[in-house]
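So the structure is just underneath, and the comments pick up after that.
Only a single protein chain was left out; the remaining protein chains are all shown in position.
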Amino acid sequence: MDFTLALSCPDRPGIVAAVSAALLACGADIADAQQYGDRETGAFFMRVAFRATGPEAELRAALAETAEAFALSYTLRDDHPRRVLILASRFDHCLADLLYRWRIGELWMDIAGVISNHAIETYANLDLRDVPFHHLPVTKDTKAQQEARVLEIVAETGTDLVVLARYMQVLSDDMSRALEGRCINIHHSFLPGFKGAKPYHQAHARGVKLIGATAHYVTADLDEGPIIEQDVARADHSKTVEDLTAMGRDTESQVLARAVKWHSEHRVLLNGHKTVIFK
Amino acid sequence: MDFTLALSCPDRPGIVAAVSAALLACGADIADAQQYGDRETGAFFMRVAFRATGPEAELRAALAETAEAFALSYTLRDDHPRRVLILASRFDHCLADLLYRWRIGELWMDIAGVISNHAIETYANLDLRDVPFHHLPVTKDTKAQQEARVLEIVAETGTDLVVLARYMQVLSDDMSRALEGRCINIHHSFLPGFKGAKPYHQAHARGVKLIGATAHYVTADLDEGPIIEQDVARADHSKTVEDLTAMGRDTESQVLARAVKWHSEHRVLLNGHKTVIFK
Amino acid sequence: MDFTLALSCPDRPGIVAAVSAALLACGADIADAQQYGDRETGAFFMRVAFRATGPEAELRAALAETAEAFALSYTLRDDHPRRVLILASRFDHCLADLLYRWRIGELWMDIAGVISNHAIETYANLDLRDVPFHHLPVTKDTKAQQEARVLEIVAETGTDLVVLARYMQVLSDDMSRALEGRCINIHHSFLPGFKGAKPYHQAHARGVKLIGATAHYVTADLDEGPIIEQDVARADHSKTVEDLTAMGRDTESQVLARAVKWHSEHRVLLNGHKTVIFK
Partner (left out) sequence: MDFTLALSCPDRPGIVAAVSAALLACGADIADAQQYGDRETGAFFMRVAFRATGPEAELRAALAETAEAFALSYTLRDDHPRRVLILASRFDHCLADLLYRWRIGELWMDIAGVISNHAIETYANLDLRDVPFHHLPVTKDTKAQQEARVLEIVAETGTDLVVLARYMQVLSDDMSRALEGRCINIHHSFLPGFKGAKPYHQAHARGVKLIGATAHYVTADLDEGPIIEQDVARADHSKTVEDLTAMGRDTESQVLARAVKWHSEHRVLLNGHKTVIFK
């Protein structure tokens, strides 16, 4: 069976030797591995994709022992696809893109469901036929309840990852904390950055030549969680606000899809407020 | 003789017809032209590169007449290279890049001189042998005098364009106004943006995946002048502050060179706080 | 009403003046225009987007007169969306992408229909509910008939543009000629190029670092028609043939969508074997 091990720990000599010895003892054959020691923070990161021939229990026991010796924080996952729950609002370009990539097998995931604060009729352009859909409207007064219901669905479906696919609701601090490290958001990004509403209008008014997007983990600090991926597209003076918005849709979809893909393949490790990405 | 006409005016029917008729009457053969009407601001922009067969005085008279009829704001330039004055400080990567591109004929300009607040010995890595060099140190107390001297050199040398090639001095508001529309600055740009000192340190701490640069006209509003060009390069977690800084050097040099090239070829027109770029 | 005029002709003084005077006489207000004179071939190109206030018949008469005087080859189109017929085979990523962009209004077109040599069941992942679908299987023996039927559908539906969206059939020379200038194909492109079958396998074997795609007009000379757009994505050593193929899907979809968009907006003019693109 194929497994992926992702770990971080305080850096010290012997980690790679110990981990690889433990894997070898359980008959593991390494396919792909990467290590990175951050000289500044003194943290060490490792990802190992391997094929195990021995019993899984033995493997887990050996890892647990090594983890204790080296203070490893780690996850070991088999190759079952991740269960992904997508939260969407009115704009559905990211949702459409994720569904298509999932259907053609490009993303290693199962769709645990789609939750929207809008009714299913909003998504007339999409084919949701085999996807559990939950309409969970939200107002200022019902926000706590709605978020509680989202977390219930997360629990009931065994969701591994929550994707905010242009979900236009700010998660509460409690909700953000409850989903820490397993909730990815996408938002537009510009050089320079803009605060406040209608960012594409602001970008247009400023005459920017690049339109960007950033995918990041959600933290209580809005739009400031660890960055997973960023990209840009080129604009020029003839672009209207609508054009910029259309370009933004493409960039957002692609950047989010890459972040979801890497997370699903356990390529993203947290390094304090930053990420280590083993592509 | 080859000329370039660049104009803007309030949009109304007949501008292209009138300007092209005026050019035709003077025996002009159009090589390349572009027009753009900004529906939002109601401004119209036009750039025409043409070869004139008739006398220049006639051409100028015909244009002046059209200009009055249509409230044109315009410049007509022959194909003599622009005279460019470069201001530099300790970091010389942009200066080095501009000098090399100038020497191989890639930039349509003459170097009117290099001004630095550092001594010529700072540039031991560069070949300045045939370039007038001015060492103009500056302190808080001498800033007004130093800027006055820069403006004198601008006047004496017939400088068309001042390039701040990583010139680490903030121009005074008076100086910025004196050089309005003919002074280009380059600075780093990130998604999200960072305020304050040591931007590459901040970018590193934030774990950004893209390092960018913006070339813009200098206005009294620091780093907020009309944007001419932007670009980015891709970073990853293994990049140190030094790596990001090195990547920034490349991006800054290339973005600045493009902005200088387009300005020198009269491809950049101001549209309020934005630019129209006829590439 | 809004119109777009696209023209080319032998270069000589007075074209812009004459065309803009003709437009002005019919009460046209120019929104966006571009001209380009190719010094090498002596051809002149012009695109004008304008709003007409007078009667269309007058406009057409005025243009016909100018066309004769200057040997213009031109098209004048109003702002009705182009009718686009999409030909697809087994791989449906380009088809899926075009349909989504069309549904959200990003592409200025109507879908005249989808033709495939595969049955509609092949496209279970797509929502074709409101799109006329034609299953036209093809064998070596029936190719002539099948192509004749495609051309009939083109005629019956008033199709302006045929898009080969990963249509894995080589058009006959006659068919190519019949659709000249109104049929766009997309194909993979690499540096260096590869001839023959299984290009992604070849690219993988060669260890290329970039995966590209080219959209071009179809001519009798296979894969060698005038290039409209190209782009690349970055690969590395860890990419399998499947990964490269997935990257290729994204690049192909985006490049094809841009080519279709520009063609639909009459931004693409033929310059011999090359294209002039007024973005």
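For this structure, a couple of remarks:
By written order: A, B and C. Residues from 1 in each chain.
Operating definition for what follows: a contact is a pair of C-beta atoms (placed from the backbone, for glycine too) under 8 Å apart; a residue touches a chain by one contact, two chains touch by 3 or more.
Keep in mind it's a predicted model, so treat the numbers as computed, not measured.
Seen in the complete assembly, the chain not on display touches A, B, C. Across C:A25, C:I104, C:L151 or C:L210, the residue that sits in touch with the chain not pictured is C:L210. Of the listed positions B:D29, B:D110, B:E180 or B:D250, the one in contact with the omitted chain in the full complex is B:D250. Residue in contact with the omitted chain (choice from C:S189, C:T219, C:T245 or C:S264): C:S189. The residue from A:M1, A:L24, A:A119 or A:V170 that touches the chain not shown here is A:L24.
Considering the complete assembly, chain B touches the hidden chain via residues 32, 93, 96, 100, 103-104, 106, 125-127, 236, 238, 246, 249-250, 254, 279. Residues 36, 38, 189-193, 205-210, 212, 214, 223, 226-232, 236-238, 271, 273-277, 279 of chain C touch the missing chain (whole complex, contact as defined above).
Seen across the whole complex, the unshown chain contacts chain A at 11-17, 20-21, 23-24, 27-37, 39, 44.
Here, only the chains that are shown with their structure count from here on.
In the contact between chain B and chain C, the residue numbers used by both copies make up over half of all numbers at that interface. Work out the mean CA point of chain A and of chain B, and you get 41 Å between them.
Touching two or more other chains at once are residues 36 of chain B.
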